[in-house]
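All protein chains of the complex are present and in place, except for one that has been dropped.
A, B, C, D and E label the chains in the order they appear, each numbered from 1.
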C-alpha cells in the first residue's frame, strides 16, 4: 500500500539501524508511548536490532491496557442489561473486569457487538429505536474526534436511544506522570503520531523543556520507528531536549483544528484513573454538560464499583519501566494472556504479554484434526 | 387406560357388530358429527365392518375443517405482526388461509406456539408482559368453557396483553342446516359425546322431533361408536326418532351447569361462517361486550378479508354427504393433503383426506438414509 | 387448473419444522430438493455400502442430532449420537469400526455441559466398542444454535453373511419388532417443559449392533431388511421398507408393544404411537424359514428380550402398509404428513 | 495464590466464539474438555487413519461448516463443505473415496436457497470426482440455527507411497506453501455487511487432492507433513506442525505471498494475515532432497502455480515457530488467542 | 373434535381465598398433568374425570360405565351361538 510499503523497505531500515549503531554511544531508555508503535516494534523485532544500550519501554498508550477495572465493570454491567445493544471497538471485548469480560456477557445472552466506527453504533441505534444502544468510547486523542462526532451526530439528528460510556484519556498528562515518578528511568519519548495528527505537538514542547527530555513525534512503520529512535538518540547524545517531528507526512505542528474543535465542543477535561498507574488529574475527557443526556453512566445509573487490582500485580512499575515482568511472582503462572491479572498482560502489546509471547513455553497441543 | 381399554375389547365389538348386522335390514345414512368420532371410525376401520347398507357420513365436527378461510387469514395476519406471540392448539397450524398457514408464519419469523391448554397461553402472557399474546380460540361447545375460563382468568387477574381470536361454533345449528338442505340424505346422527358432556342433550330433543331423526349421544371408543350406530339403526328400523344417550358414563341430560354458565358469561351467540357450508345464523359464539377488551380482532384491527374458497371445491356437498370426493375434479390432483384446496382435505379426519389416505397412491419415496 | 388468489395456500417456499419430522414433508424435500443430482438414485437405506480398496466394501452412515432437551430420561444427546449412527450401520448389516464426531456449539453453552455430553459420547462409544477417531468443533454466535448439535458419522464393515437392504423385503417375509415402541419420543415430549406433562418414561436409546450380529449369525441372508424406526416412527420405517422393496406389509395393531405411558401420552396429545420416534428398537423383514431362529437370537439378548412378530409381507398392493385394527378391520398406515403436533380434535 | 474478589476475571465457564477460532482458546477447549477420554492421544492430524478389513487402512475426516454469509465471492457453504473435507483427507495423503453430508436446517430457510447450496455440493463433488453416498437432514426451530449448517465426512484411501503425518516433520525439512494466504478469511469479512468494507476478493476455496497426489508422486515418503491452514490461519497450522513433530519452524515473512487486498484489509482491521483463514492452500514440510521435485510437481497444476518455499525446519526450540521479519529481525509466530476481532489499537 | 381422556385425580389444590378455583394433578396411566377442576366441583382424589385441553369437563359415572359394558356383554355372542356354546 502506498505510504506504508515504502516505509518497510528492509535496505533502508538497515541503513537507519547502521546509523543508529554509529550514533549511540551511551545506554538510553526510551519509551514509545503508543500501543500501535509497540505493535510494530514487537512484530518486526525492531528492539532486537537496536544497539545494546538502547532499551525500549512500552508505554501506556493502549486503551485496552489503561482502561481501569472499574470502567470495564461498568461496561459489563450496562451490556448485561436487557434491551441494551452494547457496541465497542474489538479491542475492549476481552479485557477482564472484576466480574468478567464483554465476551462473557455476550456468551451469557447480552447483545454485544463490535463496530469499526462509532458512526456505525449511531446507525445501529437509528435502526433499533426500541433498544438502547451504548457505545464504549475509549481511546486517546486520535479517537476522540470520531467519538465526539458520533455524539454530535446523535444530538443533531435526534437519536435519543444512543449513549456513550466515556473512558477517554490524554497523552501529555501520562507522560508527565511517568516523568514525575521518583524512580523514572525514561530519558526520551517517541510521541504517538496519530495523536499528534489530531492535537499537533505544541503541548509537548513545555514538557520537553521542563523535564529535559527529547520527544520525537513518530509514525508507525518500521522506518518511522527506527528513524524516530535515531532522532531521539541523536538528541540524547547531543544533549538536546526538543520536540521533533519524524512523521511530517501526517502531522502538522498545530494538528487538526476541526478535530480539536469537535473534541472541545463535546468533551471537557477531567481526572481519569489509568489502569496500573492510578488517578492522574486532568488526564482524560468527560462529556460536556451540554451532552449529559448521552452519558451512559447517567442513563443506566451503574453503581460505582470499588474494583481493586490484583495485589501481586506490579503493573505500575512495569508501565514506568522500573521493573520487568519476570520480577512479578504471578508472571506466567497465575497471570497469562488467557487469564491476565493485570493490564500489561491483557493486550498483545502489553509488556507482560509481549514477554510471555517471546518466552519459552510449549505451545498448547491441538489434539483434534481440522 | 381405565375407561378406554374396556371399550376397545375386540370380542365385545364383534358381538355388537353381529347384532348390528342382525338388526339392519334397510340402507341408512348416518352422520357422526364429531371429528374425534371420525378419527376412531377411520383409524379402526369400523365403517368397513358395518352392514353394506349402513353408510357413515363424516360430519362438520372438526374445528380444523370448519374454520373459515377468512378467519385463518386473520390469524395469519395477527401472528405475523411483530411483538405478537400467537398461540394455538396444534390442530390449526397447518390449515391454509388464502395467504398461507401458521407454520409458514412461524417459518418466516413469526412467534407461533402450540399450547395444550388456553391457560398456558395466559401464563405465557403473564411471563411476557411486553409482548402481545393472542390465543386462537377455536372449537365447539366442549372447548368453549376452557377458552371462556382463560378470558375470565385474564380479566380477573389483570393480564392486559392477552387476547383471543374467537372462532367458536355450535353443533345444533349445524345439524339443523344439514337437515334443512333439500338434498339431505342423513337419516340419523351420532351426537358428539364431549359436546354433550358440557351442554347436555336437551337441545337435540326438538330437532329429533321436528326432523324425525334419531340422535344418539355417543362416545369415542370403538364399542361406543358401534353401540351408538346400533342404537341409531335400531331407532331407524323401529321408526323411532328420539335422543338417546350411549355415553352415559360421561354425559348427563342437562350437561355441566358450571361450564355452561362460564360460556354464557363470556360469550354471546352469533352468526358464524362454516367453511364448506357458508354462514349459519346463531351457530357460533362471540365475546360478550363485557370482554371486548380481550378481542384480538379489535385489538389488532385486522382488515376483513373477502376470502373465497376454490371454485372447484365441492366441500359443501361432501360435508352434507350428497357427493363423494371422487366426484371432485381437483381431488388427488390439485388437491391433496399436502396442498389442500378445501376444508375436507385439511385434517386427517376430513372426508377427502380420508378417501385420499385409503386410495391407491404410491408412497413418496424417501431416498435418504436415516 | 387455474388457481386465482385468494385461495388456500400452504407454505411451500420455506423450510418447515415438518420437513425434518421423518414424514411425507421430509420425503418431499428429499425427493425434490436434496437428492436429485446429489446422491445416486436407489432405495432408502440407513447406511451406504461403498466399494473400497481391493474389492472390499465399507459401510458409511451420517446423522445430525439436534434433540432438545439435551438431557432426557434414558440418555442425552451424546449417547444418542453414538447409538443412532451405530444403529444405522447395523441396519445395513455392518459392525461399527470407527466414529467421527462434529460439534456445532452455541456461544454461551456452559462448558461443564459440554464436558458432560462429551463424557457421555465417550462412555457410549466405549460401551459399543467403537473408537472415536476424529472430530471437529465449531462455535456459532449466541442465538445461532440451540446450545449444541452433534453430527456423528460411522464407518462399518459388513458382518459375514450379511446381505441386508431396505430393498430386499420379499412377499412371505415375516415382520419382526425387537421391542416396545414410542418410548424415545414420549420421553422427549415429557421432558419438554412447555406442554406441562410429566411421565416416568425413559428413552429406549441403546446400541443395536450386537442384536443385529446375533440376527445375522442366526439367519444369514434370510435377514432381508432392517430398519430402526427413529423419526417418523414405525409407520415411516414400514412405509420406507414397503416402498424400497415394492411389497405390501400388513401389521397387527394388537400385536404392537405400546407401553402404557406411551399409549397415555399419545391419547392425551392426539398422537399416533406409530408416528412416535424410537432409538433402541428395530423392525426386520425376515424370510419365513429363518424367522424362528432369528426371533430366538433376538430374544437371546437384552435389546431383543421383547422381540415378537408383528406382521407379514405380501406382494400387493406394492408400497402399501396396512394394519389389522383392534376391532378386526384394516386401515392404511400412513406416514406422518409434517410435524407431529399435539391436537385437541 | 489467594485470589480475592473483585479481581480481573475472564469468562471461563461458557463457550465463547473464540473457542471455535482455531487458536489458543480452541486448543485449550479441545485439550481440557473434548479430547480427554474421547479420542486416543496423538498428534493433531487433519484426518484419522483407521485399520480396516484385512490389514488395510481407511482415512476419515469430519468437519462442520457454519460460515456466514453462506454465499461469498469464490464459493458458498456447499462447495466449501466438499473442499474442506476433501482437503483434510488429502492432508493425510489420502484420495477421497466417498462423502457423507449432514444438514441442520433452520425453519424458514428459503427452499430455493437449500436447492442452490445442494446443487453447489453436487457440482463440487463431481468436480472432485467423489460421490456423496449418504446424507441426513435435520430441521431446527426458527432462531435455533443461522439458516443452514453442513457437516461433511470423508472416507479416503491412502495414496501409494504416502506416509504423511503432522508428526513427521524433521529438522532440515523445507517449508513449502502452495499459494497466497488470507483470501478466504478476507473474502468472508468483506462479504459481511456489518463492517462496511467492500473488496473484490474471492475465497481460495478449492480442492487440493490432485495437488497432493502430484506431490506424493514426486516426493514419496519425502513429503513429511501437510496441513491446510484453515481457521487460525498459517500461524496455527505451523504451530500445530511444530508441536506435533517436536520441531522448530522458521519462516521468512517477506517470502509470504499476501495479496494486496488481503494486506490492506488486515491493516485496516488490525488483523495478522498469518491468522486469517484459507481454504485452498496447503503448507508442507518436505525432506530437503525431495524439495525441488515436490515444488516442481506443485507448480505443475493450477492449485500450486504460486508454490514457493517459505521457511525451514530446525531442531530447537522444539514446538516454536519464528518469522524472519521484514527488517531482518525475528519474532515469535504465535497462535491467535481467541476470536479474531477487528481492533483500533 | 374434542379429544377427552379419562384420568384419575391424584391430588387437589385450591387457593385458600378461592376454594372454587381448584386444580388437581391427574394421572393417565403414568402420565401426569395439572388440570383445572373448576368445572368438576364434586370430583376429588381418586375420582376419574374426562380431561379436555387441561380442564376436567365431566366426572365419570362409574356405575353407568359398568352398566354400558354389562349391556354389551349381555348381548348375544353370535359366534358362541353358532357353535352352540353359551
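Keep in mind that, in the parts below, contacts are C-beta pairs under 8 Å (C-beta built on N, C-alpha and C of every residue); 3 or more make two chains touch, one makes a residue touch a chain.
Here the structure is a predicted model, which is why all the values come from computation and not from measurement.
**Q** Considering the complete complex, identify which of D:72, D:103 or D:197 is in touch with the unshown chain.
**A** D:197
**Q** What is the set of chain A residues that contact the non-displayed chain in the whole complex?
**A** Touch set of chain A with respect to the missing chain: 1-4, 6-7, 11-12, 14-16, 18-19, 22, 34-36, 61-63, 89, 116-120, 139-140, 142-143, 145-146, 149, 192-195, 197-198, 220, 223, 227, 246, 248-251, 256, 258-259, 262.
**Q** For chain D, which residues reach the chain that was dropped from this view?
**A** So the residues of chain D touching the missing chain come out as 190, 196-201, 260-261, 263-265, 267-268, 270, 343-345.
Assume only the chains that are shown with their structure count from here on.
**Q** Counting hops between chains that touch, how far apart are chain A and chain B?
**A** 2
**Q** If you walk from chain to touching chain, how few steps can bring you from chain C to chain E?
**A** Each step joins two touching chains, and the minimum needed here is 1.
**Q** Would you mind checking which pair of chains has the most C-beta pairs in contact?
**A** Chains C-D share more contact pairs than any other pair.
**Q** Would you mind checking which chain's C-alpha centre is most distant from the centre of chain A?
**A** Following the centroid criterion, the farthest chain would be E.
**Q** Can you give the whole-Å distance between the Cα centres of chain B and chain E?
**A** Distance between chain centres, rounded to whole Å: 22 Å.
**Q** Which residue numbers or ranges of chain E touch two or more of the other chains?
**A** Residues 1-3, 5, 28-29, 33, 52-54 of chain E each touch two or more of the other chains.
**Q** Tell me, which residues of chain C touch at least two other chains?
**A** 12, 14-18, 26, 30, 34-35, 39, 45, 47-48, 61, 63, 107-108, 134-137, 196-197, 260, 263-264, 267, 270, 343-345, in rising order.
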